[in-house]
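Of the protein chains in this complex, all but one are displayed in their positions.
The letters A, B and C name the chains in turn, as written, and every chain counts its residues from 1.
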Amino acid sequence: MDIREKTQIALALLFPAAPVTEVPVVAEGPPPPRDAGVVIQDFPRCGSHLDVLCRPDQVVAVAQIMDTEGFFLESIAGVDWLEKQQLEVLYDYNRLGGEHCRVMVRTLVPRTEPVVPTISAVFPAANWHERETFDFYGVHFQDHPNLIRILLPEDADFHPLLKDFMP
Amino acid sequence: METSIWRALFYLVGIMAFAGLNAAYLGWCERKGAARIQRRIGPCEAGFAGLLQPLADGLKLMSKQLLVPQGVDGIIFRVAPVLAMVPAITSMVVIPFSGNIEARAMELSVLLLFALASLGMMAILLGGWASGNKYAIISSARAVSQNLAYEIPMLVTVITIVMISGSMNLREIALNQMGGFWHWNIFRLENGHFLTMWISFIIFFICSVAETNRAPFDMAEAESELVAGFMTEYGSMGFGLFMMGEYLNIVVGACLTTTLFLGGWDCPFGKTPGVWWFLLKIYMLIFTFIWIRWTYPRTQIYRLLNLSWKILIPFSLANLLITAALIKVF
Amino acid sequence: MSGYWSDIFTGSKSLVTGLLITGREFFKPVVTEQYPYEVPTMTPLFRGHIELIGNEATGQPNCVVCGMCQRACPSTCISLDGKKAEGEGAKGKVLTSYVLDFTKCSLCGSCVESCNFNALRFSKEYNLASFDKNDFIMDLLKRLEDQNRCKQ
Partner (left out) sequence: MTVPISLRHDETFVLNLGPQHPATHGVLRVILTLDGEYVVKAEPVLGYVHRMHEKLAEGGTFAQFMPNTARMDYLHALAFNHGWALVVEKAAGIEVPERAEYIRVITVELNRIASHLLWWAAFLLDLGGFTPLLYAFDDREKIIDLLERVTGSRLTYCYMRFGGVYNDIDDEFIAGTRAFIKRLRSRMPRFYHDLVTHNIILIKRIKDIGFITPEQCRRYGATGPVARGSGISYDIRKNEPYSVYPEFDFEVPVFDECDSMARYMVRMHEMEQSLRIIEQALDKLPDGPVMGKAPKVLKPEAGYYYSAVETARGSLGYRLICDGGKNPYKLKLRSPTFSNLSLFGEVAEGMLLADALAFMGSLDLVIPEIDR
């Protein structure tokens, strides 16, 4: 039973209701909204094996599962879906050595008050990545040890990567 | 030794000229030597093959403004570079360039040399502490511990030499080694000294490299860590004096090594001793200083102190005992 | 104690080999190129700033003012305009001014790649240092005329 099935089953425990579906490659528009769950993707086409959509409060649980499975946090990215008035935080987990498996974990938060719990307790790598996402998108990470700007000057009051940011 | 005023004046001008020329043109030699080792040309624009480069550097340094950082003890800040130069030049008084060319042959000239060497260390400490810059304080702390650690093995090896030649006067030590290289202290073929003398030569050479903060031991002005070490806050001639002080310390170190180990002004084949042999040996040693600098990376402060306390001092003490035993036996 | 002696022995041996290597290098010939006296020759595909190609016979630029390069450039460095070609039966446009703002150009080659009329190429210009920013606002049409004039 290779690592992909193992992680997929471990993650599926978090979402009792949602069945595991094989998403066909959809043509138009951003991927259709769906409820929380684990989706298998074909790796050569889009670069990641599993696509997990979870609620913001489950982020730490997912991180703990990933930690026990021996993944490492590759990066945290923010996405600003302006027309749906939603900010999305996207975690990339990957295997360090051994058999390859990349898991993409996504959470959607409303644009008005974007708050996501921090996972820097589980993965210290997240400390800087979360500071950067806060820096560019304004996503506030709860009880992050030192949530200040990392790349922009300290006195910057704007979040440049938001779609409605006019310099 | 008649003490006419002309003789004193002649030696005053002679030593100042020797020191000034050496301080300037050692910089040029270093840059040319480094360039050749790195397969490039080195200074070649100013004058023929860059010979006027030291002049150009000197003028540049003099034309710059000497900034004194605010809130710093001005007097000590200005005195430190001068204090780096003074001991180096005064120690040239006792160095026997050749049979009759020597400013003042004193009985305890070896002792005077080492007293002045530790005075040079004082200059680095003052320079670093007075400039109030964090990098400078770290570098002067390092320089003091380094010079202290390397003076002990140096003194112990000098005791071995003094024991062999029986007098503290550099002139006597040199005269004692006259007549061909087999009489030189480094080989010393008679009464079995050849066993240990080359070890003490190596120890002495390592210590003189460390004493002048050069090459693998340049912890004091480590460019890549402490920016410019104790010289960080110094502008024009302050920096210039420190550099000249460093080069003069190298010259004094080389003269000392030549006099103690390589037979001063003696010709290797025992025929025509003269000042040329002395200068040739000095510049051979100075070339090895430059050669070492451009070959090795820098040691770390703990390794440096370990090298001295754990390796050089035990070896030099053992060397001292063996030589004492050999003298007793033969 | 064994580490003590082996350290000293291997250490000094490695120090001596290091000295021998640099010593041998000391006597070898110089490798560097003395720039102001020896001038480097650029390879055929070297990318200096772009320049116009004039056809051999008339020396007129091949450019037909289609503006493809202007659109392709990521940092909008090219600004060109032309006027209708009057005179007997000459159709299309004639280039009147072609200005390249080299301060913003990142030499990506999109303009040369997108030009279908073989009117642009990379020059072999490599010493581009200057004190004044306006020296980098280049009028390529004038440069083409200078090249034609010095060709005669």
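The rule is simple: contacts are C-beta pairs under 8 Å (C-beta built on N, C-alpha and C of every residue); 3 or more make two chains touch, one makes a residue touch a chain.
Everything numeric in this text was worked out from a predicted model, so none of it was measured.
Every shown chain that the unseen chain touches in the whole complex is listed here: A, B, C.
In the full complex, the hidden chain is touched by chain B at residues 34, 37-40, 134-135, 138, 141-142, 216, 218-219, 222-225, 227, 294-303.
For chain C, the residues in touch with the chain missing from this view are 7, 10-12, 14-15, 17-18, 21-22, 25, 31, 43-47, 74, 106-110, 113, 122. Contacts to the hidden chain, counted on chain A, fall at residues 25-31, 44-48, 51, 70, 72-75, 77, 79-80, 90, 92, 94-97, 100, 102, 104, 123-125, 127-128, 136, 149-153, 160-161.
Assume only the chains that are shown with their structure count from here on.
Centroid to centroid, with C-alpha atoms defining each point, chain A and chain C lie 43 Å apart. Distance from the chain A centre to the chain B centre is 64 Å, each centre being the mean of its Cα atoms. We define each chain's centre as the mean of its Cα atoms; on that basis chain B and chain C are separated by 51 Å.
Against chain C, the residues of chain B that register as touching in their complex are 33, 36-41, 291-292, 294-296, 310-311. Across the complex, chain C meets chain B through its residues 4, 8, 15, 18-19, 21-23, 25-26, 28-32, 34.
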